[in-house]
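Here's the structure, in C-alpha cells; my notes come after.
With one protein chain removed, the remaining protein chains of the complex are shown where they sit.
Chain nomenclature is as follows: A, B and C, assigned in order of appearance, with residue numbering initiated at 1 for each chain independently.
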Amino acid sequence: MDTAIFSLGPATIDSTVTVPQFINDDERVLIDLQLSSVKAAFASGGPTSFENAGPRRKIFFEPSRTKAAIVTCGGLCPGLNNVIQSVVRMLYFSYGVRQILGVRYGYEGLIPDFGHSFLELTPQLVHDIHKTGGTILGTSRGPQDIGRMVDTLVANKIDILFTLGGDGTLRGADAIHEEIKRRGLKISVAGIPKTIDNDIQFAHKTFGFATAVSIANESVHAAHAEAKSARNGIGLVKVMGRDSGFIASYVALASNEVDYVFVPESHFELRGEKGFLPHLEKRLAESKHAVVLVAEGAGQKYCEITGEKDASGNVKYGDVGVVMSTEIKKYFKEKNIPVVLKYIDPSYIIRSVPASADDAVFCIMLAQNAVHGAMAGKSGFMVGYWNSYYTFVPLKLATSGRKKVDPKGYLWTVVCEATGQPDFF
Amino acid sequence: MDTAIFSLGPATIDSTVTVPQFINDDERVLIDLQLSSVKAAFASGGPTSFENAGPRRKIFFEPSRTKAAIVTCGGLCPGLNNVIQSVVRMLYFSYGVRQILGVRYGYEGLIPDFGHSFLELTPQLVHDIHKTGGTILGTSRGPQDIGRMVDTLVANKIDILFTLGGDGTLRGADAIHEEIKRRGLKISVAGIPKTIDNDIQFAHKTFGFATAVSIANESVHAAHAEAKSARNGIGLVKVMGRDSGFIASYVALASNEVDYVFVPESHFELRGEKGFLPHLEKRLAESKHAVVLVAEGAGQKYCEITGEKDASGNVKYGDVGVVMSTEIKKYFKEKNIPVVLKYIDPSYIIRSVPASADDAVFCIMLAQNAVHGAMAGKSGFMVGYWNSYYTFVPLKLATSGRKKVDPKGYLWTVVCEATGQPDFF
Amino acid sequence: MDTAIFSLGPATIDSTVTVPQFINDDERVLIDLQLSSVKAAFASGGPTSFENAGPRRKIFFEPSRTKAAIVTCGGLCPGLNNVIQSVVRMLYFSYGVRQILGVRYGYEGLIPDFGHSFLELTPQLVHDIHKTGGTILGTSRGPQDIGRMVDTLVANKIDILFTLGGDGTLRGADAIHEEIKRRGLKISVAGIPKTIDNDIQFAHKTFGFATAVSIANESVHAAHAEAKSARNGIGLVKVMGRDSGFIASYVALASNEVDYVFVPESHFELRGEKGFLPHLEKRLAESKHAVVLVAEGAGQKYCEITGEKDASGNVKYGDVGVVMSTEIKKYFKEKNIPVVLKYIDPSYIIRSVPASADDAVFCIMLAQNAVHGAMAGKSGFMVGYWNSYYTFVPLKLATSGRKKVDPKGYLWTVVCEATGQPDFF
Partner (left out) sequence: MDTAIFSLGPATIDSTVTVPQFINDDERVLIDLQLSSVKAAFASGGPTSFENAGPRRKIFFEPSRTKAAIVTCGGLCPGLNNVIQSVVRMLYFSYGVRQILGVRYGYEGLIPDFGHSFLELTPQLVHDIHKTGGTILGTSRGPQDIGRMVDTLVANKIDILFTLGGDGTLRGADAIHEEIKRRGLKISVAGIPKTIDNDIQFAHKTFGFATAVSIANESVHAAHAEAKSARNGIGLVKVMGRDSGFIASYVALASNEVDYVFVPESHFELRGEKGFLPHLEKRLAESKHAVVLVAEGAGQKYCEITGEKDASGNVKYGDVGVVMSTEIKKYFKEKNIPVVLKYIDPSYIIRSVPASADDAVFCIMLAQNAVHGAMAGKSGFMVGYWNSYYTFVPLKLATSGRKKVDPKGYLWTVVCEATGQPDFF
C-alpha cells in the first residue's frame, strides 16, 4: 500500500501561517492501531501509516504570485460552501494568496467550449455562503477531457487546483495530476473528499454525512406517522447510498422507527420462505403498520438495469424505491390484503441543506489542511480523516476501493438488532 | 343561503362550563362586512349571517350519561392530534363527559365488518399526542354505508359524533346527520373542517395550513439550491392542492424563490407562443436556473386521466409533477439544450409533521367550539372561522362549493407579480 | 371614533399598478360585525367602519419623481426585513419609483447630528433579506425631535415616509404627520404596525407574532424538560409582553406544558391563602415539577420600580423573571423545601429569527397596502388587518389605546382552564 505523497519539488519559502507548531513531512499516523497487529508489523518491516496533514514551515508556492482554483463536482452535499469559504479564507488571510478562481459547474468549467468564465473569489464574496446549501460555484456530473483541462490550467496560469468531489471526481483529479506530472508542470492538485454516502476509503468520516443523517431522519418520522395513521400502513423511504448503506444504517438506528432497512451491501429475497414480503405480511398482521427504509443502491437485482450509464459514467441504477413500492403493492394485491403505502424520496431535500454546526467545523479543518498541503507543493493527494487525525492520502489509494457497511460487521449487526429484521437471504 | 343550524331539541340542562359569558343562539356574525353591501342588505330583508359559535348556558345532553365519539378521515393534516386532544379535554374537564370513544381508521371504524374496536379516550391517553404528527385514531379514505354507520352509533349508544375531515368527509357527516333525523334519533353530528389545502367554503382558515406552508417552503429552498447549483438547473416542486392552489400561492410568496407557479385555478399552455416551455427556455438562457412550483391539481389537461376514482370517490388526478418533469425534459431534449431537473414531491413529509404553535392554538379553539355546539344539541354543522369569529355553519352549506384562488383576484395577482410570470393562456 | 383618513390632495395620476380591480376610497369595512349591533348602529346614524386598503386607480405622487424612505424603530420583530423588501419591490416594480432610501437606526437616522447616511434601497439589495432576522436598516429606541426630522425629510426631498414600529413609533409618525400638515407640506406618512406583543389597537394580528409564539414554545419545552428531570424542578420562562399577554397566553395553550401563566392584565398575589407560592408548593408535592410562564409586564407590583424611563420614554419595568425566581427560591428556602429552579429568558432569541412562511406572506400584504395608500396621497394612517380585511386606520386612532388580553374574556378563560391555575387574586 503506497502512502507516499508526491511533491512538486523542494519547499523553500518561509510559510506566513501563524501556528503553534508546524508539522514535519515525516510525521505519520498509523493506519491500524490495534496493539497486536502494530506489534507484528514492527516485527516485519514496520506498520503502514499516513502522512500527517497540517501546516509546513516551508512552502513551495510564493503566495503573492500564486493563483489557485476551486472546483466542485457531482451531487450536492451539505458543506460544499463551507469548504469553499474556508479554502478562500485560508489562502487569503493566512498565506496571502490574492488570486483565487472559482471554476463554474464542475469539470465543465475547465473546458472552454462550455463558455463558463471563472468566478473571482474573495473573502467578502464568500462571507455568508456557509448559510446556504448547494455550491456557489455550480456543479456538474461526469468526466471531461483530461488533456484539455490541464491546457486550461496552464492557459490560466493556475498553480493549485482544489477539487471537491466523490470517487469519480477524485479519480479525475488524479488523472489531471498524472498528466501534469507527465508534462513536467508545477501545478498542485489537492482533493477534498465529498460524499454524502460516506463511502470514501481511508476517510473515517466525510463532511455532510451527519447533516444528511439528521435530515433523512425527519423523513423516517414522516413515514412512521403516515404508516401508523393508516390501517396496514406502510411507510417507504429511499435515502442516498449508491454503493454504501451508511446513511440508511445510521437513520435506522437514530430513528428507532424503522422495521426493515435494505442497503447495497446486504442481499435479500423479496419472496419465498425467507423473503421480505411474507415477513412484512406477518408484521402488518401483528402491528398494522411498518416502516421500510431502502438505500438507493439496494436490491438492484430487482430493478431493470438497462446498462445505460449516467453523466458520471456510472452504470445507471434502477429506482429501487419505485420497484419496492410496486412489488409491495403487487404482493398484497395478490393476497387481497388492502395496504396503504406512502413513498417518500427526500434525496434532494437532504442534499441541499446547509451543513450542521458540527459539520461546519469539520469542513474548516478539511479545507485548511488541503491548503496547507497544496501550498507546501504536495500534489495528487486528498485530505483524509483517520482515527481523529487529518492526513494526506494519495488519490490513487483513496480511489482504489470504497468504504462499505460490512454485512458481517458490527454496525450492520446493531442495525439488524435494532430493527428486529432477520436475514432475508 | 340557509344558515340555520339544526337542533336536536330544546337545551334545558345547566351547562357546567366556566366562562365569562355564554353565547345566545341568536347572536350572529355578518358574512359580508362591506359597509355598502350590508347597507343594501338591510334595505332588502337583512344581511346573511352565521350563528356565533361558543358555549351555551343551557345544554341538551346530560354530561354524565353522554357518550361521544371522534373520527378522523382522509389524508393527514398537521393538527389532527391537537383537535382530538382538545375535544377530549373539553368534554372531560369542562362538561364532565366520561365516555369518549375514538373511532379507528376513519369511517371504516363505524362498520363492524372491519373488526376495528373503539379506543377509549381519556385526558391521560391524549396528554402528549399534540407533539406527534398523524392521528392516533388512524384514518382511511372514502365513504362507507350511511345506514350501517348510523346502526353502529345506535348499537353503541353514541350521542355525539365528531368528524374531522375534508369536503367528502363532511358530506358523509351530513348524510349521517340526515339519516339520524330521518330515524328521529337524538344524535348530534359535529364537523371540524380538516383540509391541508385550505379549500373549505366559509372557513377563512383551516388548521394545518400555516404549518404546511412552512414545511413546503423548505422544499422550495431545496429546489432553489439544487437549481442554482447546476447549469440550466430546474427545481420542480409539487405541493398539495387538488382543487385549490392556496399552498402553492403562499409558498411562492413566502419563499421569493419561485419563478413559475401553477395552480388548479389557472390554466396554462405548455407550448406555443405564449406557452410555459418557451418562456422557461428564455429564463434559463438569462439566469441559468429556474424554480417551478405546481399544485397537484394543476395542469390536469396534460395528464392522462383514466376516469378511475380513488378511495375517496374522487376522479383520480394525473400526477402533474411527473408530467411536468417529462414534458420539460422532452422539450429541452428536442431543443438540444442540456438541463438538470430535480423533482421534489414533499407531500407526505408535509402532511405528517406536528402542528406549529400557532396552528395548535387554532385547533384548541375549533375543538372547543365543536364541543360547545354538540353539547347544546346542535347537529349537522361544522365549526367555521369567519372574519375572526368562530361560527356554526350548516354542513350542507359548507360542502356546497369549494374555496378557491380567484385567478382574477388579489392573491393570484400578487403571486404573479412576485414570480414575474406572465399569463400562459 | 374618527376613522377618516387624511389626504394630501386630489389623486389625479393614473396608477401603473396591474390589479384585477381597484379599490375606491368609499369602500369600507365594518368594525363590528355582530348582526344585532350593526342593526342598531344603522338605526342610529350608521355603523363605524374603516376604509378598505388596496390599490387606487388614481394616485397622488408621480412615480418617476417620487422619493420614498423607510424607517424601522424599536425592538426587533420577525418580518422586518420582509416588509422592507416588499415595500421596495412594490414601489419599484409596480409603481416605478426609483428613489428609495433606507433610514439608518430608527428615528436617529432622520437627525443629521448622528451622522448616519441613508442606504439606497434597490430590489437587488433587498433580494434575499427576508431570510435573515433583524433589520438591515438598523433600529433604535426612543423619540427624536419632530421638527428636525421633518426638516430632514424636506432637505432630502422625501415624499413618503414609511415607518415600521410599535405604539411609540406610530405616535411619533403621527406627530411628524401633524407637523407636515402644519407646514403645509405634501409628504405622506404611512405606518406599518410592528409589535411582537400583538398589542396594537385595530390590528387583529401583527406580523412576527405567530413566529414568536413558535420560538417561545421551544423555550417552554426546554423548561419542561429541565423541570421534569429534577426533583421539585421548576422551569421558569419569561416571554415578551410589556402590556399585553398574548404571547404568554398562546404559548401556554400551544405547549400544553405550562402550569402557571402570568400576564400584565391579570393580577396575582404571591403569598397568602390564595397566593401563587402556596399553590406551587402543593403542586410540587403532588407532581414534583412545575412550569411557570411570565410575560415581562406581569407582576410589576412585586418589582422595584424606580420611575426611571427607558430610551423609548416608557417607565422602565422591573425584571419580573428575576423577581419571580428570587421570590420562589426564598419561599421554598423558608419552608426548607429544596427546589431546583431553571430560569430561561429567550427574548432576544425570539426577536431575531426570520419570519415564518405564514408571517412572510402577511408582511407582503401589509407592505403592499402601505405603498398603495401612500402613493394615493393618504397620510397619517397605518395599515390594519381587521376581520380578514386590510384597512387604513388613522394613526391617532390606532395609538389611542392598546389591545389587551381581557382577563374576563374568552382567551384568558381558555388559558386558565388549560393550565388548571386558579384566580390568584
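In this text, a contact is a pair of C-beta atoms (placed from the backbone, for glycine too) under 8 Å apart; a residue touches a chain by one contact, two chains touch by 3 or more.
Owing to the predicted nature of the structure, the values given are computational and were not obtained by experimental measurement.
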Which displayed chains make contact with the chain that has been left out? A, C
Touching the absent chain in the whole complex: find that residue among A:F162, A:Y250, A:Y348 or A:F424. A:Y250
Of the residues C:I344, C:M365 or C:M382, which one touches the chain left out of the display? C:I344
Sole touch to the unshown chain from C:I13, C:A41, C:L119 or C:A230: residue C:A230
Missing-partner contacts on subunit A, residue numbers: 18-20, 26-30, 33-36, 38-39, 42, 46-47, 49, 52, 54, 85, 89, 93-94, 127-128, 130, 204, 210, 213-214, 216-217, 250-251, 253-256, 356-358, 360-361, 364-365, 368, 387-389, 406, 408-410, 413-414, 417-418
Since one chain has been left out of the picture, which residues of subunit C touch it in the full complex? 76, 104-105, 108, 114, 116, 132-135, 138-140, 218-219, 221-223, 225-226, 228-231, 233, 235, 340, 342-346, 348-349, 351-353
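Simple rule for what comes next: only the chains that are shown with their structure count from here on.
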By Cα centroid distance, the chain farthest from subunit A is C
What is the distance, in whole Å, between the centres of subunit A and subunit C, each centre taken as the mean of its C-alpha atoms? 46
Taking the mean of the C-alpha atoms as each chain's centre, how many Å separate subunit B from subunit C? 29
Distance from subunit B to subunit A - Cα centre to Cα centre, in angstrom: 41
So subunit C residues touching two or more other chains come to none
